[in-house]
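Quick one: the structure is below, and I'll ask about it shortly.
Missing here: one protein chain of the complex. Every other protein chain is in place.
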Amino acid sequence: MNPLNDLNSSDALNPERDLVEINRPPLSVNPEKYGGFFRPIPLWLIAISMVLFFWAGLYLAYYSGGFKSNVYNAELVAWSGGGGSRAAAPIDLRVVGKKVFAQNCVVCHQETGLGIAGQYPPLVGSEWALSQGWHGDNHLVKNILYGLQGPIIVKNMPYNNAMAPWNQLTDQQIAGVLTYVRSEWGNNGSPISPEFVAKIRASTPPRTEAWTMSELQAIPRELYSGAATNPTPPAK
Amino acid sequence: MNNATTLSKIEPASYLSEPLPLDASKRLEIDRSLSVPILFLMRSSFFSFSLALFLISICAVKLVFPSFLDGISFLTYGRLFPVAYDLFIYGWAIPLGFALILWLMARLSATPLSHIRILTAAAHLWNSALFLGSLAVLAGYGTSVIFLEYPNWASFLLFVSFLLMGLWVLLLTQERKERALYVSEWYLLTALCSFPWIYGTANLMLTWGKIQGSAQGPIQCWYAGSLMQFWLTPIALGTIYYLIPKITGVKIYSYYLALFGFFSLLLFSGWNGLSSLIGGAIPAWMMSAGVVTNIMLVLPMIAVVINFYWMFQESEKLILHQSPALRFVAAGIISYVIATVLSLVSSFPCFNAILNFTDYLSGTFLLFFLGFFGMTLFGGLYYFIPRLTGISWSSSKLIQFHFWLSVVGISLMVSSMVLGGMIEGVAFNDPVITFTNILSYTLPWNVLVTLSWFLLLLGFFCFMRLLVTMRWEMIEEKLPMPR
Partner (left out) sequence: MNRLRSLFLIIILLFFSSWLGVVVYSYLELGHFKSVAGSDGILPPYYSGQAILGARVYAASGCMTCHTQQIRQLDVTHSDIDRKWGTRPSVALDYLRDQTAFLGKRRMGPDLSNVGSRLTDPIWYYHHLYEPDQVTPGSIMPSYRYLFHMQKIQGELSAQAIPLTGPHAPPPGYEVVPTKDAQDLVAYLLSLKHDYTLPEVSAETPSAP
């Protein structure tokens, strides 16, 4: 049954004698088709298929919503890793903020929050971040929403650069990143809530240009109520 | 080959008697009767394949450099990408698959083909519909239904020409001299009969006439899934069931396994498309049916792969090393296993929630399409083309280059798409990560994918180079030129 033996038989009529796949003796003098053996299907394959069929039946019975055309939410909570508990869990703004900061802010302000001297202003102890002096929480939110450009003074040092607008972030993300910045690296500002961000976002007319310091200074200072008079210690 | 005329005088009657082996002269007669339409179909499919590879490489570059060739209406990504995929499917997979069906059915039923003119005419019609349809999509007349982008007149012409071509094979099956049906024939007939049915139905509901938008989602997915499981899989499996016994001389390991694999594939394959709408706007039971059947598709895979595995085990190891056809087929079988497992993983709803809409699914599809179907069919071509033309391949180096460039290209592409897709999916599920950030995560993977498309293009050039050499030899030896 060794097909290579056939090579020796010199069948002059064989048109495939010289037809080779690749510069090698022909391998194709085998008959056109073979029968097969009637070996049984392996037992383990039958077992697997029966288990799978059984599982399929159960799955369809449980998760088919009664085969109705208007049921979309089959009871799949077990699969999705507890969808219910996820909705109920309270959101820690600092955790959200830490992520947003790592994603978007570290490039300029650095992981230490110290910025780069002469180029990017620091956030640590910054009167901008902590809403001291003429700065208010509203300025901070506006700043994130539409960016900042031109000469500014931070901790008595001049900077002249541009910050990108981040209005594509959600209220929760902005509140998170502000809360994070104001409570990290020894800062002890109060948290900012998503509702406050939403309020400022709604009351600020959309703009395409970034703010300048003088523009912001012209806007009256506003603090996030509840924490303005009574600053809470940083949550560590 | 000048004895072809004398051979054709031999009476075919003597071959009616069982059993086969088909006599060599008879084989030559069948091959001669087929060579014109088959070589035409193959040539046009190679042309489409190189064009599709070229266009998809442009698309891949566009993902890395979005400003590359942008702002030009007919070169915009949203038009170029569907055209590239349509050329892969309607320009390459279907004509080439049809050519293989034609050859295998003629050989397996021991019947030469007659009246090839109509067949060739239908193939010409197919090509012109394909060409005009692709131009129409580029010009902005596409329908934006996945895999059915061609405007309704073009898809209708494609449908008609396929019916004309397919009718021929059915006639041949009716007149066949060899009555027993071989395993390959089960698969090939399935592909041949179901394609017009699924293509006709899907077009009837989505492009020729339009049903309500609320019912279009499931049908779009059903078509995409059926195209994979009723055309790509059966043709590749049919080719493998033919090639392994033919080249190695080993009988089919178990007929029962073959039967089991065939019928379980048929049972589940029409439903699996629904799994691409997990969580989507379809009734819960349809989604569950998609989940279940996509997981059950592992059964036909296991059945055929055990069969192939034992056939390889029983065969001479030397043949596996010598035959490029078998090497390509082996790569195809491995791709089939991996692609089935990847799609199995992505059909669990908990994983699908992460992987859906990412490159993971594109990677799985491409492994199935280029790895399983593509490699298997290239294996078939390395076996068939010398027998059709009467000329052997000129260089084993080039075949090796083609093989390794394809293997490296496909593995690099699929692994980077799967890994990149997983990262993308995890990032999608974290609403804190902005969308543009997710895009920046996928960028390095897109660079790798672009690189692998160029590797595949290079590999295909090796194959084309072999064909060109063969063509020169035909001219030099003044062989009857297939037209």
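Per-chain numbering from 1; labels A and B assigned in written order.
Definition applied: contacts are C-beta pairs under 8 Å (C-beta built on N, C-alpha and C of every residue); 3 or more make two chains touch, one makes a residue touch a chain.
Since the structure is predicted, the reported quantities are computational estimates derived from the model, not experimental observations.
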Among B:111, B:173 or B:450, residue touching the chain not depicted:
B:173
Of B:167, B:266 or B:447, the one touching the omitted chain in the full complex
B:266
Of B:190, B:233, B:346 or B:450, which residue touches the hidden chain?
B:190
Filtering B:283, B:386 or B:409 for touch with the omitted chain leaves B:283
Since one chain has been left out of the picture, which residues of chain B touch it in the full complex?
62-63, 66-67, 70-73, 76-79, 81-82, 140-146, 173, 179-181, 186, 189-190, 193-194, 197-198, 201, 205-206, 210-220, 222, 226, 230, 263, 266-267, 269-271, 273-274, 276-283, 286, 289, 349, 352-354, 356-359, 361-362, 428-431, 435-437, 439-440
Mind pulling the chain A residues that touch the left-out chain?
69-77, 79-80, 83, 86-88, 91, 164, 168, 170, 172, 194, 206, 208
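The rule is simple: only the chains that are shown with their structure count from here on.
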Using mean CA coordinates as chain centres, what's the chain A-chain B distance in Å?
35
Footprint of chain B on chain A - complex, ascending:
1-4, 11, 13-16, 18-24, 27-42, 45, 48-49, 52-53, 56, 59-60, 63-74, 76, 79-81, 96, 99-100, 103-104, 168-170, 173, 176
As the complex stands, chain B meets chain A at residues 1, 3-4, 7, 19-22, 24-25, 27-28, 107-108, 110, 182-184, 242, 245-258, 260, 264, 281-285, 287-289, 291-292, 295-296, 298-299, 302-303, 306, 316, 318-319, 322-325, 348-350, 353, 382-383, 386-387, 390-393, 396, 399, 430-434, 437
